[in-house]
Every structure is written in C-alpha cells, then in structure tokens.
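Scroll down for the structure; my scribbles are underneath it.
The full complex has more chains than appear here; those shown keep their coordinates.
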Amino acid sequence: AAARDQIRIVGSSTVFPFTSTVVERFGQTTKFGAPILESTGTGGGMKLFCSGIGADFPDATGASRAMKASEFDSCQKNGVEQITELVIGYDGLTFTQSKKGTQINITKAQLFSALAKEVEKNGQIVPNPHKTWKDIDPSLPAIEIEVLGPPPTSGTRDAWLELVMDVGCKEFPAIKALDAARHTAVCRTMREDGAFIEAGENDNVIVQRLVSNPNAFGIFGYSFLEENIDKLHGVPVNGVEPKYETIASGEYPVSRPLFVYFKNQHFGVIPGLKEFLAEYASERAMGEDGYLGDKGLVPLPADKRKAAEQAALKLTPMARPAS
Amino acid sequence: MNLMSVTLTVSVLLFLSLAGFWLGRNRAVAVSGGRIANLHSVPNYYGSYMALWAALPALVLILVWLALRGAVIDWMVLSSMSPQQLESWARVMLAPVELEALLPSIADGASALTETSRQLLLINISNLAIGQAQYVNAGVIDAITPAANHLAQLRGLADWTLFGIVVALAGSLLAITWSKIGPEFRARNNVERIITALLVLCSTIAILTTVGIVLSLLFESIRFFTKVPITEFLFGLQWSPQTAIRADQVGSSGAFGAVPLFTGTLLIATIAMCVAAPVGLMSAIYLSEYAPKKIRGVVKPVLEILAGVPTVVFGFFAILTVAPFIRDVGAALGIPISSQSALAAGVVMGIMIVPFVSSLADDVINAVPQSLRDGSYGLGATKSETIKQVLLPAALPGIVGAMLLAVSRAIGETMIVVMAAGLQASLTLNPLESVTTVTVQIKSILVGDQEFDSAKTLSVFALGLVLFLVTLALNVVALRIVQKYREKYD
Amino acid sequence: MDSMTLNKPVQAAVTQTVKMSARDVKVYYGAKRALHGVNVDLYQNEVLAMIGPSGCGKSTFLRTLNRMNDTIDICRVEGKILLDDQDIYDPKLDVVQLRARVGMVFQKPNPFPKSIYENVTYGPKLHGLATRKDEFDAIVETSLKRAGLWNEVKDRLHEPGTGLSGGQQQRLCIARAVAVSPEVILMDEPCSALDPIATAHIEELIDELRESFTIAIVTHNMQQAARVSQRTAFFHLGDLVEVGDTEEIFTNPRDERTQGYITGRYG
Amino acid sequence: MTEIAEPMPTAMPVSLHTGDAATKRLKARYAAERRFRFYGILAILFACTMLVILLSTLLKEGTSAFFQTEVKLAVTIDAGVIDPKGTGNPAEWDRGAFQTLVIDALYKEFPDVSGRTEKRDLRGLVSPVAGVRLGQMLDENPALVGQTIDVWLPASDGVNQIVKGGIDRDLPEAERPISDKQLAWFDSLEQRGDVRSAFNTTFFTASDSNYPELAGLLGAMVGTLLTMLVTLVISLPIGVAAAVYLEEFAPKNRFTEIIEVNINNLAAVPSIVFGLLGLAVFLNFFGMPRSAPLVGGLVLGLLVLPTIIIASRAALKAVPPSIREAALGMGASKLQAVMHHVLPLAMPGIMTGTIIGMAHAVGETAPLLMIGMNAFVTSAPDSLLASSSVLPVQIFIWADKPERGFVELTSAAILVLLAFLILMNGAAIWLRKKFERRW
C-alpha cells in the first residue's frame, strides 16, 4: 500500500455535479491536489466505500439517499467503523413539460393513476386502463399519457417511488386495504405498457425530447429545469410549482436530501481530507449564496445547515441507521 | 515504485541487449573465418540470439519483481516494528474497541494487527517516508520514524537489488550464449524457435481473454441461477426489470425471462446488418473496382471516420435526428411508430458499422490477383459479372470475415442502444416498436444504483454469459459455411 | 488505310477477307513505348503467328487486339485497330462484345478458383449461349475434348480448376476460351506449358478452329509457327520488323534481324 | 459444342455475338452493369451523406464553443486581499480571494448598484470562476500585484449563451437565465467596447470543470493519447503475431479451429463485458489503480485484439501462395518468407484492421465506465497510472450536464475527438497506401 496524495471520492450521479464543483474549487484554492471523483451510482459507491480501509479504497462517497443499515453493516464488517455523514442540501424532482404544451396542474394521486402498473378503479384493483390524462380526471386535457422517466436502476427512480407514488397511492382506499407486501407492490410498480417510457441515463435527451414533443412529460432533477427554463415548464404538483424558493422552504413536495459520507479513519491519513470536508460544509459552498446553489443544489435551512456543519467539523461518527 | 529506477533498469537492459546483438554479430563474423557462407546462419541471427537471451528472461524477472515488490517490502517494514512502537501508534490512531482487541496479542508484532489497522499504519509510514510528515498525526511520528526510515532505505535498496540482479542475469546469459557461438551453431533456428514461441504466446492471449471473460461471468452467473431457475431465464418470455434493487426495497413483478432481450438484440443487429451489409459491400466493390484510385484514396478513409465517431454521438444522432424523422414519416403514413423504435437504433448502428464491411471487404477484393480479372474480362464478361462471379467468390472468406466482424460489433454495441433503444423489454419482431437489448440491460444495471447480491445485478453476468454462448454458436455455424464455400485462388 | 498496300501478303491473298487490322499502333507503358507503330492484318480463316525475342512486345500487341490492356492503368494505345472495319478503340464500341468476339488465352494459365465445369461454362453462361443443363454439359464436353483435356478430367469435373497441373490448367484456359465461340482467338504461347502430345492436340485444334475463326498466336517455337500458321509476323524491340507468308518468312526473310533470329534457331 | 459449331460453317460466319439476340442480351447485361454500378455509388453516397449530416450538425453546434465571450474589467490587485499574510510568496496567496477582486472591480464599474439581490445579479455577469483566470495571469506575472490593470475575463455562461444566440434575449424575463437588469448592464458594457468574442484557448489548455467557461479538453486529450498508446502497443503486435501464427504456422486442426471461433466470438462480446473483465482482472486481481490510462489501454487493447486478428488473417490469406513458394524455394525459412514477403503484402489489410480497431477503441465509452475512467479530473494525467478521463467519456459526461454551455462544448469535444481520430488514422492510412499493390 503506497501513500496516496489525492483524495478519492465515488458515489451518486446526482451528487456528482455538486461534489465535483467542490472538488474543483478545492483544487483551485488550496495547495492540495484536486480530489479524484468518480460517478458510480449511490449503491456502487457504497459498495466501493465499504470495501475497506486504506489507500486502495475511496475516502468518501456521495449518495442520493441516506445510507442503509445493510450498507452500514457491510462497512463495519470491512473495518470502516467510523463514518461522518454530511447532508449537503436538497434536490427537487420535477415533473416537466414543454412550454408549448397545454399547461396542467397535477396531484400525486393523479400521477399515481397515470403511472402505476395497477390502479384503483371503482374500488377494484385493475391493470392501468388510462390512455389519456382525461381518463384520470376530466379537468386534465385529452392528450395521450407519455411520460419519460428514470430507469429502475437509478436513485432518482427510487426517490420518485418514495416521494410520489407511495404518497399518491395512499389516497386510494382499496389499495390501502391490501396486505403490506401487496400494497407496496401496487404502489411501487410503474406501468410497462409504453405510457411510461424509461428514458435512460441522459436527462438532456429527455429535455430535447420534451421540446420536440409538447405532449410528453419528463421526470428529472431540478437543475435541468432551471437551466432550460426558456423551453420547459415545471408542472405544479399539489399546487406548488418547482422553484428554488419553494424547494428550499420545503413547500414543494417532491424533494429529497443529498448526502456525502466520509471515512473518519482516513482523516489525518489522507492528505487534505479534513480540509475538503471543511470546504464542503462551509457557508460559501452550501450556503444561501454558495456556489453549489448556482449549480442547482437547494440549500438546507440555515439552522440545519449550521448543525450539519458543526457535526461534520467535529467528525461525529454516525450511528447505525434505523433501516 | 520509483519510475526512474525502473526506467533506468530497463534502459540498461536494452543497452545490454543491443550490446549482445553487436557482440553476437561480430563474434559470428570472427568465427566464420572470413567467409560468412561458412556460418550456419547470417551473422544478424547470432546477434539476435544473444540480444533475445539477454533481454527476455530479465524482462520476465522485472515483471515478477514489480508484481511482488510492494507486498514484500510492506511485510519487511512491518516486521521491523517493535511491539512498543506498534502500541504507541495504536494508542493514538485506533478506536478503543480495536485497541483493546489488539493489546493482548501485541507481542506478536505486526501480525497482530487487523487488515484495516495494517493499512492505516502503512499509509502513515509511507507518508512519512516520502517526507510528508505534515499529514501524519504528530503523536505517532516518533513511533513510526524508524519504520519509515527503514522503508525509504528498503525502497532504494530494492531498486538497486533489482538492478544488480537484472544486470547479472543478462550478463551471465550473454556470456553463456557468447560461448555457444560457432560456425555450426544454428542461430537462426534458435531465434526462430524463440520467435515462434512468442507468436504462440500471442495467440493464446485471445484464449486467456476468453477464459478471463468466462471466469469473470461464470461464478456470478451460477449465483444468479441459484436465485432464478435457469429454465425460467432461458425460456421465460417476460423480462421485467422492476425488481428490488436493494434488499430493503420491496420487489415487484420480477421476471427474468431473457428471450425478449435476445430477440431485441437480434432484431436490432439484423436491421443494422440490413443497412451495413449492402451499403458496405457495394461501397467496397465500387471503391476497389470502379472508383478511380484518387477517389478511393479519399472515400475509404472518410468512411472509416464513421467507425470512430463515438458511439455516444451515434446515440444522440439516433434519438434526436433519425428516430423523430422515422416517427414523422410514420405519422404521415398513418402508422404509429415508437419514438424509440428498433428501426432507428438499428439503422444508425448499421451506419456505424458500414466501414467494418466496406474497408475490410475492399482490401480482400483488391487482393484478388489481377490475372483472375483478366481471365474473366478476356471471356467478355462485364465488370459487374466479373465481380459477382469471380471476385466475390474468390474473396469470400475475407468478406464473410468482415461481415462477421460487423455482426459482432452490432451485437456487442452498447451506447447507441442505451440511448436510442428502449429499456422496456417487449417480445416483438416489429421493427417499429421499441425493444431493448442485452447490452442495454447490462449497462443500465451495472452503472445504476445496485446492490451486488440482488438477482437483478447478478442477472447481468448471466446475460453476458448466455450472449457469449449464443454468439459462439453463431460463429461456429459461420465457420462451417466459410469452410464449405471457400474458393482458393492462385 | 493507304499503308495497307505496303504489306506484301495483300496481293498474295486477294480472295481473303481482312478480319482485323492494326494501323500504326503504338503502345506506351507510362512513358516507356513498348510498340513503335505496328501495321498488320489478320485474315479470316487464317492463323497469324507472332514470333520474336522475349520482351519485344508480342503479348502487348496481342492484348491491344481485344483491349485487354485497358486493365493496365499505365498502358496507353495510339493508332487504329479495326475489327470488321470497325474501330475497336472507338469509345462507342462495346468492349464486352469485343472480347466475346475476340477471345484470349493468356500466357500464364489463370483458371478461376472454381470447379473445372464452372470454368468452362463461365463464358457461355455470360453470353447466354446455353440455358439447359444438357446444353452446358455438351459445351463442357466438346470444349474440353477440343482442348485435349477431357480424358484427364472427365471424372473430376467438379473439382477445382486450380488443383490441375500447369499444362492441364493451360488447356483448361483454352477450353474456356473456345467454349464462347469467338470470331477471333488470341493465344499467348498456348503450348508453352504443354507436352508434345498435348501440343499436337492444340495445334490440331487451331487448325480446326481456323476453318471458322481467325486466329493469332504468339509462340517461341518456330517449328510450331511454321506448322500452324499461314502468315507470320516478326517483332523485335517493339517494332514489327516483317510480316508475310509463313513459308516465305522462314525460307526467305527480307530483314536481316529476322534472318538472324531464324537462323539462330533451335527446337 | 455441337450447337455452337453448327451456325458457322460458311466462309463468312455470322458471329454468335453480333446477332440480334446477342445484342438484346448485351443490352440487358449492360443495364445490369449500370444498375450494379449505380448501387455502388448509391451506397457510398448514402454512407457519406450520413457522415456529412453528422458532421455538419456537430459543426453547427460545436464551432461556437471555440469562441468565448469576454468582458474587460479594470481590476485592482490589492496585495492585502490576495496575500493576507504578506509573505509575497505566490504559494501563500489566498486563491479564493481572486474572485473577490473581480467582483470588486465589477462593483466599481457599476457604482450605483446596491442591494443584495441586485449585487447578486451583477456578479452573474462574469463567470463565477473568473478569478481563476486572474490567478493564472498573476502566476505568470507576479509583478502586477498592487497595480490596477485592464483584464479580459470570461463572461458567465448565461451571458455567453445570449451573445452566441443559444438563448433568445427577447424571451420574457422569467424564462431567461439573465434578468432585464443584467441585460442592460451587459449592453452598456458592450457599448463601451468592453465585450469581445475571443478564441477559446481554455478549451485546449484546461481540463474538466463544472463551469463551461473554464472547461477544457486537455486532460481528456492527454488521457486518450496515453490510453491509445497502450492500446496500440498491446493490440497491434499481439494481434499481428497471433494472426501470423494462426494463418501461417499453426497446424490446421481442431485446436486452431477452436481458437479461430474463439477469436471471432470475442469480437462479439459486448464492450461493457470487457469492462467487467478489466474490473475483475486488472483492478481486483492485479490491484492496478482505478481510472488509469494503463488499465483503460489494456481493456481497449483486448477489445480491439479480435478486430486486428481477424483483419490481419484475412489479409494474410489473400496473399497468393506462389509468393510464399518463391521465398521458400530460395531457401528462406517459413518465418523469413512471412516476414519478408507475406507480411508486407498483407500490410494494407492489417493497417485497415488497425485503423478500424483503433477507431472503435477511441470512441468507446462503456467499458471505461466499469474501470472508473469517468472520473472528474481537473488536471492532465502525467503518467500511465495517474487518474484520467478520455475523450468519449468526457463527451458522455458533458452531454449529461445541465448547464447550457456544455451543449456546445460537447459538440466541440466530438469535433476534437474526430480530429484526433483523423490524425491517428492519417498515419496508418498513409502507411497503407504505401504498401498497397495489386499483383
């Protein structure tokens, strides 16, 4: 095991643009070399992160969801005993359409009815019969349902299921009445008949396809909406439009926290790791006017931010997650 | 590893090898008694003989050394540490639990350390050894300084030892080979034997690669088949990727029937070949038989650019240009076409592999001897008749080879389909619908959020393995066909 | 056509029709001139032999007669060559038809890498000379018989033509050319790889073909030239030195160079 | 032959080949000939058209990336700000403070701007990393410290988009990345002649960045170069050697047949599986570092090996046996016959295989994702073991960035990759031409 003079970070593709911004700033403004950052997906990052201690293993990993108990255990097993968790901010998930399309308002329940494999119809659980939005609710336009969204392999899909589908399906009594396993299955299975299109990795492609097809809708992170605000329109969910302010205030209902995990055992061993964490947690990065905000990260509320920064700088090891 | 010292060692070795060449050559001339023809082989062979013997064994030695060096040195450094030093390091760096576990057996020295602590200790020592004390916890510097010095010393020593051994080895081999040189010595045969051995070695790399691939797929595949019955995988008609990707997620409608993936793959590859085979072959024919030399000199490399356009770019081209175009055409004709139709992906993939067919086929057609063309023209055949009836059959093995390569590329291509084909597996042969391919699934599962023990992740390996076997079968068939129809000229 | 009167044989054979004639033919390979203005006539139902030292341009001239030199990039032809009074270098002329009418057997045997049978049927199939299997069978048999190869290969008609011995390959190429029934047949040393018996066979064939065709043959064997040809042309260093009745050329050459070549005779 | 001999008994036979039937047939044959030739032209036109469409789209979108909008500001380099410790040593400068200098200069340019949001808007005119550019200038010329100088600094991505027309300035304010105020400020700068469009040297001298104004390809280019070097060094000699062995030396038996099928099959293995192989063998087994050009090169080397072997074998096969015989008959050994005659004659085909194989490799993305070559690296690699990215992966990453500036950068990067490819292949094509001949 040779000495390593660069920090290595892996993890979520959602967190990647934020971490890479910090990495870049860190490289430019300190005498340490810029860390090496790789996008491996949350799960892949966790696997690498928890594989062991030493120069051969990454020092930190980004995650678009909190670390799971199972992952924590696997870390422990491999000697990664003390982990610092840093919540960096929020990522809003948007339901988006072209500016040229008929603008709509939507609720989570309607989204569920449009996108789930099985839905409740007249108290029965049936395979999703809805062809057009109008079939779901007469107030919606009579255009065919066509939604481009993340594949089941991505963390964004997970978040969508959790934040929208799970919540939406609660509003249907017949589904609620199902036993736990069946309930989850119904709530969390997306339809496969072509109305929901798994559009793959590239969100810019979804953007372009929305622009060329005004009747289609897309699901992706807030930063893409923000960058393409001249062409796209964020559909208000439950009456709240996705905006910087509404996400930050927690008003917009579809947003999730993002995390970065650090190995405590590597502090004092890998040059610059501590300084890197300090930079990440600093106000000029995560703060209201921080440079991460420019990249589309929605900052934590001020009090939570202070707490996160304090906890991080003290290197308080996290406890085993509940689930 | 100190790059400088390796470079130095290799350069010295190179020099020794060149010197060997020179020595061998001169010695051969000397023993020839003034008439080179008295020698068994040309002097250069004696030179090459010595050069090869000087270089090859030493090179192998260097490689082995490089592979083992780090572990050996680490072990030596850690064993040099006293229990006291270890303890004072551990007291600062280790968590209380670990420390407690360690202390009772600390008398055993470094072997008492857990792997984790060993790694941390080694990083500390290395950082200190390369003079980066500022990154080492001040409390442990005293404890590990001797080890760090030892490490620095060992590293220098190791490099010099290697240098010495290499020089000695090469030198003694030079001496031995030198003494062998005489007029009767079969230098050429010896050199050729070495070279042939190297050739054999090279062709086994392909085998090793295959073995490597099979091995890196096999174990995980077996694990997959313990979770999903092999029959369901092979014959199941439904592939539904929405299973749990993590243990704590509740799975739903998990179906692992690979048939739709394989039909999708074949469908897209077939469409691609429907584009690439005629376009490529006709281009090749036009280039080698009709086009003036100048045009051929330009067009051929221009087409080859197609093979090098990053596949991501083709993916964009398919999804943003071709697919909407096809969809619009369909809409104008009243046919509903999926925006991720197999047709779009296939056509674009076909365009990409055109040069595989055109360039390779052009070469083999061009290589058919002129006398065969003459024979045909002399009988009053037109150009196209000559091409169809004489040149193509004569060039068949090469053309089939080119086609196979193109099919292979079509089957194995990933990024185009990842972007342009769908992700939902539907069992259809309709090119206007959306299908998914094996490679798409492999790629999205592998780079997505994953847990390594879920059936879903493991399915990637099974998919890879089965695809491997399917193409293997295709190749066996192709080989038989080529053997049957091959026309040997000259 | 004025230069035609220069050629002696014209008077000698008034009843004969000119099938092909070359007028001031010059051939260049790149900058190098390989033929310096050749004038010669081929008469219907006659065999013209071309002799001359190696490298003097015999093959080159022969190839101009059915434009096979078109296939050599650097080759350029000047002058006129007429087939039945039609200029074969006329851009309007169809070279495929020309080559069907003017067949060729090459100096190096070049069978196609196909079966013997397919080698022979290749031409007839192209030109639609037959359609049914039995017609093709008949063509194969007669052609191979004419080339004296039938007995040797009749049991292996479907084996590759490239597996034959050198002489067999040459005879296969002759059979292949004959099978198209051209009007003129050009043969570039057709017997050089053949044993005397096979040679005799081919010579008989030539004699027989002469009844219906016009034939030009390149040979190094002066006896052969004397035996098979009615007229002989002697080439030297790219010049057509002399052309005339075979008998006269061999017994009473007018040019010194011809004399020298003939008297240094062997074989 | 009887049927053929019959119609020509007389002195003046009518040729089989000039009769009506023959002429008619000839016409049909010529029609076929023309059709065939036409198909050939059609095929080439089709392929070329596709290439032209691809290239022109890229050119249309990519060329603008070679230019960058810059704004001139009078920056006062306050030693107290950038060198708080007062050491005078550039290594001790507070590099985060350069941006402060830029922003101060901006405030000075528009002194009547006040208020938090307004100031924030004003800052949005120049790139948030313009300070880096300033830092580079000072590194080159530390004597500037303490002076006030006019510097051209990169405008922000939003401004850049407006100038280049990527975003329509007539859109309603809410739909533009730039507010009305920002537009007004920008216009006044432009009127003063303080805006220019300069050649984007950064694109070739910098490595990856999150800011399109600052992003460059140097790292990816060097990474590609190193990776391709390894790929070539691995695959060409091994591929040719394997082909030579299999085609010229190996006994033709079951075993070699297995090798042959096996190589053909390797060509069909999805490239991403080669990535898995690299992950298992080079990273996990041999413990090589992630993201390293060495590993990338090895993986791609194995990936193109079958292509080179197959093409080389086809080329070797095409060399007529008489050449081998001639050499062997002269007393050359088999190896000499191959090395002296067969291999040179097969060279064009081998080159083609190499060109196509390398072209494949240089555009390959998927397997490299498996071995971590999608790393975010802000500096060019300095060795085969340093972390690095390569061009296609860089393109893949940029294509997925939300910032609009990256759209044009992506196209420009593709153009650079193609240029790279053409350069790389140019040499091989030249070699191929040298070796090409018909015999």
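For reference, chains read A, B, C and D in written order, and residue numbers begin at 1 within each chain.
Methods note: a residue touches a chain if its C-beta (ideal position, glycine included) is under 8 Å from a C-beta of that chain, and two chains touch if they have at least 3 such contacts.
Note that the structure is a prediction, hence the values are computed from the model and not measured.
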{"item": "Counts per chain label over the entire file, given a single displayed copy of each", "value": "A x1, B x1, C x2, D x1"}
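Going forward, only the chains that are shown with their structure count from here on.
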{"item": "Of C-D and A-D, whichever chain pair has more C-beta contact pairs", "value": "A-D"}
{"item": "Far-end chain from subunit B, centres as C-alpha averages", "value": "C"}
{"item": "Interchain centroid distance [CA atoms averaged], subunit A/subunit D, Å", "value": "31"}
{"item": "Centroid spacing, where centroids are CA-atom means, of subunit A and subunit B in whole angstrom", "value": "34"}
{"item": "Set of subunit B residues in contact with two or more other chains", "value": "316, 369-370, 380, 382, 385, 418, 447, 489-490"}
{"item": "Of all residues in subunit A, the ones touching two or more other chains", "value": "40, 56, 201-202"}
{"item": "Interchain contacts, given as pairs of chains that touch", "value": "A-B, A-D, B-C, B-D, C-D"}
{"item": "Partner subunit C, residues of subunit B touching it in the complex", "value": "293, 369-382, 385, 389-390, 393-394, 487-490"}
{"item": "Contact footprint of subunit A on subunit B as seen in their complex", "value": "70, 74, 93, 95, 97-98, 114-117, 119-120, 122-124, 126-127, 129-130, 132, 134-137, 240-242, 245-253, 316, 319-320, 324, 338-340, 418-419, 422-424, 434, 444-445, 447-452"}
{"item": "Touching residues (chain side subunit D, partner subunit C) in the complex", "value": "1-5, 8-9, 11-13, 15-18, 21-22, 25-26, 29-30"}
